[in-house]
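Missing here is one protein chain; the remaining ones are kept as they sit in the complex.
When the chains are written out, they are named A, B and C in that same order, and each has its own residue count from 1.
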Amino acid sequence: MCRWLAYTGSPVLVEDLLYKPANSLVMQSLHSHLGAEPTNGDGFGVGWYDDHSPVPGLFRSTEPAWNDQNLRELSAHARARVVLAHIRASSGSAVQQTNCHPFRHGPWLWMHNGVLSDFHAYKRDLVLAVDPELFPLIAGSTDSEVLFYLALTFGLEQDPPAAVARAVGFVEAAAARKHVPFPVQMTVCTTDGQRLWAFRYSSEGRSRSLFHSTDVAVLREQYPDNPTLHELSDSARLVVSEPLGDLRGAWREVPESTCVRIEQGREELTPFAPVAAATA
Amino acid sequence: MCRWLAYTGSPVLVEDLLYKPANSLVMQSLHSHLGAEPTNGDGFGVGWYDDHSPVPGLFRSTEPAWNDQNLRELSAHARARVVLAHIRASSGSAVQQTNCHPFRHGPWLWMHNGVLSDFHAYKRDLVLAVDPELFPLIAGSTDSEVLFYLALTFGLEQDPPAAVARAVGFVEAAAARKHVPFPVQMTVCTTDGQRLWAFRYSSEGRSRSLFHSTDVAVLREQYPDNPTLHELSDSARLVVSEPLGDLRGAWREVPESTCVRIEQGREELTPFAPVAAATA
Amino acid sequence: MCRWLAYTGSPVLVEDLLYKPANSLVMQSLHSHLGAEPTNGDGFGVGWYDDHSPVPGLFRSTEPAWNDQNLRELSAHARARVVLAHIRASSGSAVQQTNCHPFRHGPWLWMHNGVLSDFHAYKRDLVLAVDPELFPLIAGSTDSEVLFYLALTFGLEQDPPAAVARAVGFVEAAAARKHVPFPVQMTVCTTDGQRLWAFRYSSEGRSRSLFHSTDVAVLREQYPDNPTLHELSDSARLVVSEPLGDLRGAWREVPESTCVRIEQGREELTPFAPVAAATA
Partner (left out) sequence: MCRWLAYTGSPVLVEDLLYKPANSLVMQSLHSHLGAEPTNGDGFGVGWYDDHSPVPGLFRSTEPAWNDQNLRELSAHARARVVLAHIRASSGSAVQQTNCHPFRHGPWLWMHNGVLSDFHAYKRDLVLAVDPELFPLIAGSTDSEVLFYLALTFGLEQDPPAAVARAVGFVEAAAARKHVPFPVQMTVCTTDGQRLWAFRYSSEGRSRSLFHSTDVAVLREQYPDNPTLHELSDSARLVVSEPLGDLRGAWREVPESTCVRIEQGREELTPFAPVAAATA
């Protein structure tokens, strides 16, 4: 339903990520090639980590990304070593800033492409399982944000893959009690500004697309005219909903049911499976 | 924290209510005389009942009312026999349409001036008490909307004064368990499009201002230059956070801890007191 | 670049025009079939004439039409005998309310699909030709609004086809002086609330699509499940950028270089050609 991009590496101008590539995320907001919907015009968000603060900056708007002049301005001046960006195609919940990804908690960001099917049938059960200390911080009405708070409840800050596995398992159990089949459809990205995790998973085993770039040399080939990327350290990595250019060879598809972990330019792919969790 | 206006009577153009009076609600958005805040610029909403549908129209925006061209246009063309209008001064929750009053459920509207103090301390307890069927319909993040859904849970559609009394009692009990004193500060208005109820109450007995107009003859005196109001039936009634003009004599203050009920041009004032309710 | 719809006939709820048809204008905002762009998400506008005032209501917003809750609400309650609606795909000028169509001057509305090519090369010459009394009323920055004010300058209120012919001729002459070939691409609609004119024209003779419905019996067939349209008088007429349903047979394409005039349910098609006008 949405599209997203995550970058980690040496500092870059945000516009080099969001506007310069041929099939850039901002272009995808108007014409996505691989998305479930061609148009992702129901708001967007960018989170970026710089040296001013461990807490990332967060710019979110309900306008289509292709129209937002302020996004263009910010992107031309914000330099960051980790960037998460998301364009939204609402699956029904309101178009408002508090429903735009990424969501933030302290230094953590979270963004999601996909859906928790028939969410309203078991939303209450999920929300009740959220740590009461965290509960009042839920600001919007999306399935994605509730999934974030569930993951936080299950220990995201300590062990992200384990916490996401338990959160997904909890959602599947709650949905099963309401007889909702195949409830989870997701590619998720989360980071604390130092390490980054991406997950590709769906209950029915037919997940939304996800790709990662493994080699900066290939990435430089992808953007021959982009001097900034040519100055990148070898540690630069991208994870994206769909490739940013035509050279598909530059990107590797993340397999089904996989967790990608990136730290200091090294990626590690491990199998991902929900952990049954009937209660928090 | 906010200001509101409720009208019931023969059909009027909405602009006659929102723009024409000297101290109109739109003027109050920029310069309120009696409000806790002089500026009420954090969004607004109008609900109106016409003959097209039992479900009222609902126009809500995050812009300051004084700036909204579309409100001006709508008001010049919408003719209604019941109108609820609200201008917002946020006490902290996000400025977004789903947080703008009035809130709607079927043919019912609800709007609130005031605050549930230290709301986050017991928000979870209130939300858990909402009927699970209604729970997924909560769209925003305000105390006011949760109070509405509590009242619906406690039978608003059957007996509004009793339901509001139980809802307020439940809030006070939940707050007491968290050691929050004087949690409720409110003037509330609700209607099903046929009858209208307004409540003035606060836990500490120092409630926000509330006034009602009892006599159309006086109201006509209030707006000597407004031909529309001169065509009003004798059944027209207004309830407002603050008088719409300088002729204070035209308005009667609603006493503390009072419920005003208006039906077919007759108002009835009865004492209002919360009913202790530890559970729904 | 845009899509539009014009209705004249017995009073209808606006939602019956904007939301109910299979390929409704709101659907076209997300997925247009025949438009130069599939997405028309850069704002929208609706003008409607009712019995309250000779001046039409005008609701314009920079949000995508498919997202706008207030448009949905207004449409469910506004009943009108003439409706103009427009969804915008900007060809470069800012996304702001003053650039949304329709434009209004007294009882007149104007909307445009198309573009004045290389507008900035001769914008100044066009603006200088606008009646100095009208000049300060230009509120936005689009080619479409300047074309409206030129048409007003050339006598739109007296003789619309002649005024539009002179305005288009003036634009072509001004563009020629700047060596801009084929400057005008347009389907235009204008009305005073009583009569309605639509123009299909382009300098190069390859104009944007335009259709009209001539027979209410066919229209009723088009919407078998729409009771409102079944109550329409025989005088109802629609002019649209693209058909609102799959039954193409229900619509007649307006020929190139044609003016459609509709009054009291009768349409008249006449050839349209610019009139050379070097000065106002």
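Keep this in mind: contacts are C-beta pairs under 8 Å (C-beta built on N, C-alpha and C of every residue); 3 or more make two chains touch, one makes a residue touch a chain.
A quick note: this is a predicted structure, and the numbers were derived from the prediction, not measured.
Of the options A:61, A:235 or A:257, the residue whose C-beta touches the omitted chain is A:61. When the whole complex is considered, the residue among A:34, A:74 or A:137 that touches the unshown chain is A:74. Across C:34, C:94, C:176 or C:269, the residue that sits in touch with the chain not pictured is C:94. Looking at A:37, A:50 or A:221, the residue that reaches the missing chain in the full complex is A:50.
Although one chain is not displayed, its contacts with chain B can still be listed: residues 30-31, 38-39, 41-42, 62-64, 67, 69, 90, 94-95.
Although one chain is not shown, part of chain C still touches it, namely residues 94, 96-98, 119-120, 123-124, 127-128, 132, 135-136, 138-141. Against the chain not displayed here, chain A makes contact via residues 13, 48, 50, 52-53, 55, 57-61, 69-70, 73-74, 76-79, 97.
FYI, only the chains that are shown with their structure count from here on.
Common neighbours of chain B and chain C under the contact definition above: A.
At the interface between chain A and chain B, two copies of one sequence, more than half of the residue numbers in use are shared by both copies.
When chain pairs are compared by contacting C-beta pairs, B-C ranks highest. Annotation for chain B: residues touching 2 or more other chains are 97.
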